[in-house]
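Notes follow the structure.
Note that this complex is displayed minus one protein chain, with the remaining chains in position.
For reference, chains read A and B in written order, and residue numbers begin at 1 within each chain.
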Amino acid sequence: MSEPIEVLRAENLVVRFPVGGRGRWIVPVDNINLTIHQAESVGIVGESGSGKTTLGRTLVRILEPAKGRLHWHTHDVAHIRGRALRHYHAAVQMVFQDPFASLNPARTVFDQVALPVRCHRRMSGAAQADRVESLLDQVGLSPARDLREKYPHELSGGQRQRVAIARALAADPQIIVADEPVSMLDVSIRAGILQLLTELKEQLALSFVFITHDLASARYFSTRIGVMYAGQLVEMATAADITRRPLHPYTRLLMAASPGSGMKAPLPETTQGSPDLSAQRRGCPFAPRCPLVMDRCRQATVEFRWLADQHGVACLRSEE
Amino acid sequence: MKYVLNRVGFLLISLWAAATINFFLPRMMPGNPVDSLIARFQGRISGSALHAIELQFGITHQPLWFQYLAYLNHLLHGNFGVSLTYYPASVMTVIGNSLPWTLGLAGLSTVISVALGLALGIYSAWHRKGWLANALPTMSTFTAAIPFFWLAMIFVYLLGYLLGWFPTDHAYTSSLVPGINGPFILSVLHHGILPACTIVISSLGGWLMNMRNNMVQILGEDYILFAQAKGVPDRALMLRYAARNAILPIATSFAMSIGFVVGGTLLTEIVFSYPGVGYQLFTAIENSDYPLMQGLFLMIAVSVLLANFAVEMLYGRLDPRVRRSGV
Partner (left out) sequence: MTVITSVASTSVDPSRRGRTSPIRQFFKDPKARVGFGIFAFFVLIALLAPVITPYNPQSTLFIPLQAPDARHWLGTTGNGQDVLAQFVYGARTSLTVGILAGLTATAIGIVMGMLPAYRGGTFDLVVSTFTNIILVVPGLPLLLVIGAYIHQTGSLVIALVIGMTGWAWQARVLRSQTLSLVSRDYVVAARLAGAPDQHIIFREILPNMLSLVVAGLMYSCLYGILAEASLEFLGLGNINATSWGTMLYWATQGAALLNGAWWWFVPPGLSIALVGMGFSLMNFAVDTLSNPRLRESS
């Protein structure tokens, strides 16, 4: 196996938001390291409120990180603006979670898919129209002619998400961040969209960051998987490894929760609401819910450590 | 507290802005209009007064910033210059004589119109099936669009000239001695009724429609339905739950409404020759009495800013959310 080419690398990435004034912050992305290689698909898994969307939006630089670096090939794009940012957006696109919100209700399908074709690829006239048509074709919206002039409210949820995917492809990107692309869709059409994304991944040599709250679909779609909890990356491994040998208690919890997993639920949830993202918290963020919690977990800062070539975890138990 | 500071800050900035607009207006106009004025009054007023006007309107070789600072300094000392129409009376004197009439007329009319408008708005939102409740909003769109001055003219014509019920100009019978005495007060009231009616009728519609819209909005909220289900009596529901919350957003549009009412009052005064600031402003404009005109404008603006500030303070009291969030 030849050395994979690195495309995007986040180093100690931190994103925070002010809450309720008085200098209080939440940190939905807390010191995250993540590398994305050419034509690979990285899954990001975690429950709702763990900061997945925030991470995804920062990778495509809709948000600006407070700390850390974001290397695009050899450039640091963490704080670029204006023309440079526009340039970056041509290479890194996003598919949003809610296809009802991500398409402009006042503009036609054609308008929305043509926009990146025009702005990023500088095509106009017949070339632009042809490109839009072939994109719609590519995402399985054919005959494209019937759909071009439709408005989002005239489409089904699945069709909308296909339009959104076509729009992301239109810029001819190297990476697509797909933020829970099927979670808002009817169960019956999810498979179709996932199938489409898989095909695109294989055909186009694209890299994907596939965000989901469900480990099963991450395993189906990704070569490597990162597990997030409360803004931190708690485990990272190949899809096969994480299934065979989950190391973090939270990962095991997710395994147990995901349908079709052979595992019995060994770790009952000792739940207490959503993860604590506040900047003041100490120790392992999972400690309050962890069935294997030790005293040390509540105070010590837990470092993310690589145990094997491709398998890393942030858990004090793993050091024993 | 943050809210109060915020509003005080805005008041100060807007006072400064009004003064600055007042300073730059004549200087921005094509061909300095004051030149011809000076020529006209040469010899009729004293040399020093003339010189003061030259300074006031920028006919001087002093740099602009110097003029501006001198102007602000004069304002802070209540020095608005002399009126040409009423020479040698100062602008401040003329304002002092006319402002009380306008404050009385506009203040009283606004209170009546707000009270009546809100009450009718509540009525119209509550009894949505009744014919009157349904006709009121549509009628309001008409009354709100009537020009103040035209309604004043109609009143003068119908109730003044044709029927002779009310006097058609001035604020009191000129043979009476102003003071706290029966005949004078009666005369003032008699003279004030038509102008007040004009203002009330023309401004009522805005309050009514606003209140109705907000009420309708709020009556659909879950907490109202919930209170209804819990058996809160209708009257309490209407007044204590719905109306209270419906009034609050109106305060945010008060800023513009008060400007509108003041504009209308000025026009009404002009038609009735009512000796308030509007009538004086018009006289000043007709006589090209620019010092008086500028002084009156500034005074009107300041009054409106203060009225607005007072309402905002009241609003902060009524709605604790505002005070806390410091919007």
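Criterion: a contact is a pair of C-beta atoms (placed from the backbone, for glycine too) under 8 Å apart; a residue touches a chain by one contact, two chains touch by 3 or more.
Not measured: the values here are computed from a predicted model.
The missing chain, though absent from the view, touches A, B when the full complex is examined.
Across B:Q62, B:T141 or B:N181, the single residue that touches the chain missing here is B:T141. For the options A:N104, A:S142 or A:S278, the residue in contact with the chain missing from this view is A:N104.
Only one residue from A:P28, A:P116, A:P285 or A:G312 touches the chain missing from this view: A:P116. When the missing chain is restored to the complex, the residue among B:A18, B:A171, B:I199 or B:L237 that touches it is B:A18. Of the residues in chain B, those that touch the hidden partner chain are 10, 13-14, 17-18, 21, 25-26, 29-30, 33, 125, 128, 137-138, 141-142, 144-151, 153-154, 156-157, 161-162, 205-206, 209-210, 213-214, 216-217, 220, 249-250, 252-253, 255-260, 262-264, 266-267, 270, 281-282, 285-286, 288, 290, 293-294, 296-297, 300-301, 304-305, 308.
For chain A, the residues touching the absent chain in the complete assembly are 60, 62, 86, 89-90, 93-94, 96, 98, 100-107, 112, 115-116, 119-120, 152-153, 164, 167, 170-171.
Basically, only the chains that are shown with their structure count from here on.
Between the Cα centres of chain A and chain B there is a gap of 57 Å.
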